[in-house]
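Of the protein chains in this complex, one is absent; all others appear in place.
Here the chain labels run A and B in written order, and each chain numbers its own residues starting at 1.
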Amino acid sequence: MTALLSLDAVSKRFRGLIAVDRVGFTVPEGAIFAVIGPNGAGKTTLFNMIAGAVAPDHGAIVFAGRPIHGLAADAICRRGIARTFQLTRPFPALSVEDNVTIGALLRRPEVGAARERAQELLHRLDLFDKRRRIASTLTLPDRKRLEVARALATEPRLLLLDEVMAGLRPTETDRMVVILRALNRESGLTILLIEHVMHAVMALAARVLVLDHGTMIAEGTPETIVHDPAVVQSYLGAEAV
Amino acid sequence: MIARLTTGVVRRSTVLLALLLGALVAAPWFVNDYLLTVLILILYFAYAGQAWNIMMGFAGQLSLGHAIYVGLGGYVAATLFVRFGVAPWLGLLAAIPIAAAAGAFIGFLAFRFGVAGVYFAILTIAFAEFARIGFDHWDLVNASSGLFLPVREYAHNDLWRLRGDPTMFYYVILAATVVAFALCRLLLRSRVGYFWLAIREDEQAARAAGIDTFRYKMYAVMISAAVTAFAGVFYAFFYNNLFPEQVFGISRSIGIILGPIIGGVGTLFGPILGAFVLTGLAETLNSVMTAFGLDLPGATQVFYGICLLLVVVALPDGVWPPLARRLGVAEDGK
Partner (left out) sequence: MPLEVYFNVVIGGVLTGLVYGLMALGLSVIFGVVRVVNFAHGEMMTIAMFIAVLAFSALHLDPLIMLIPIAAVMFVFGYALQVALINPFIRRPEHTQFLLLVALAIIIANTLLIIFGPDARSVQTAYALDSFQLGPIIIDAAKVYAGAAAILFTVALFAFFRLTLVGKAIRACADNYTGALVVGLDVQRLYALTFGLGAACVGAAGAMLVLVVDVTPMLGPSYTLLAFVIVITGGLGSMPGALVGGVLIGVTEALAGLLFTPSAKSMFAFAILVLVLLFRPQGLLGRRLS
């Protein structure tokens, strides 16, 4: 498999505090890749750099063969990377369908076509019956699904999911796992996810990267990761795996 | 085009709009000269409010200096007419690009340098004040002594040169308001309209969805400025005089935006309803005062201010959204 996304020695510091320190890894095309780590490990900062919300201080981020570090968030989305936000950010006063239509308009300038695409995605994410609801009235799990639908509507090659399972009930988590796996299998969508719900990570990811205090402490298959002594000590230790 | 204009509209709102339009078209046969002037004023504010609403209501960029586009439009067309005899419709062809360029200049500075929110609003006031003081000292436009258009009795209405009786002006501004309404509806239902709403709701999320927010905010300012420019041309030719103090002043900017805020920011019908409510209120108050023989400068304004206060306290989203729900013609979620 060829590399779709690769990071090389990417670093970011905020006022002297190193949030991400020389992180490098490669996500193959068509893979599901997870980033885990305790709170404050630098996961979201890493995501923000890939998505263009903040620029890295050092290092290179290459997507589909071209460097993207330092590009603006919208330019990166147009290159084919879509993201969700950890604290969901739907367009609050708009309907669910309009939220997703806006995403779809990126590749389909015709409003009718974009709306059709949005409705397909809403079906997939189990939101079709709620398409007329105003986004701000949705429950948290629905808002998470809405974010995924809006991101998918931009037709990305790489989907960045920032803790989409957080706050979901176990049945909802399972449902999301099924949806994501189907998307990955059918269209070859590459997925990079930050996740705390280990059960979902184990079910989805082919490879897992572990961050702690901004540095990589392990990378490998889910099975090797959960038995890695460094990982167990710094992150999984307290939790029953 | 026609199909696109009418798709998705509740039939009831089409009927209500048609009734309103019919009443407005027929109005000159039924109202006296005074009422006709009031209607012209209402439509003028409805038009200008609609133009402002593109920028604030759709794209979420609060302009408190919209008078600059009124003033530029009016002064460009009037100067061309007075100095060179250029007809206002041709003058409009110059006024629109000049107003749009001014909008682009302000927008470029603000959006490139990250001036947003309250600061953006104050920047727009600053530029309007710039223009006011500049025109106050510019001899080509007669500086602070004002630019006057020749007023003569015309044997017949000259639509091309916009010289004629109030009825002609009434139909001109009515047509312009209808065009602006249709334009806004088209914009709102197009790609650019959706992108504006996204920017208004959450700019960072809009960028994450691939929207080049700088470009679409620029479109909003420029289109809004261009549409506003015609309000200035109309103002100049209807009132036949322009003073920098009056057309560029902060009170003109406030006058433009009160209507849409009272009516409902971001709605299509809000600016029109707001203009009726506000101007209607002000004129009614004036009439009542006159009828009672009261001559107390400021009294109507105080009452006007109190009404404004009551509306903003009681109906924070404006008059139109709750009214539209009651009439069963809500503008689905926008």
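Definition applied: contacts are C-beta pairs under 8 Å (C-beta built on N, C-alpha and C of every residue); 3 or more make two chains touch, one makes a residue touch a chain.
It should be emphasised that the depicted structure is a prediction, and the values quoted were computed from it without experimental measurement.
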Check the whole complex and report which displayed chains the hidden chain contacts. B
Filtering B:Leu39, B:Ala78, B:Ile96 or B:Leu123 for touch with the omitted chain leaves B:Leu123
Out of B:Leu92, B:Ala208, B:Ile261 or B:Val277, which is the one that touches the chain we can't see? B:Ile261
Listed residues B:Leu35, B:Leu309 or B:Leu327, member touching the removed chain: B:Leu309
Please give every residue of chain B in contact with the chain that is not shown. 56, 62, 64, 109, 113-115, 117-119, 121-123, 125-127, 129-130, 133-134, 136-137, 144, 250-251, 254, 257-258, 261-262, 265, 296-299, 301-302, 304-306, 308-309, 312-313, 316
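Please note the rule applied: only the chains that are shown with their structure count from here on.
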Report the inter-chain centroid distance for chain A and chain B in whole angstrom, where each centroid is the mean of the CA atoms. 44
Under the stated contact criterion, what part of chain B meets chain A in this complex? 189-191, 194-195, 197-198, 201-202, 204-213, 332-334
Tell me, which parts of chain A touch chain B in their complex? 51, 53, 72-75, 77-78, 82-83, 85, 89-95, 98, 101-103, 105-106, 109, 111, 114, 132, 134, 150-151, 153-154
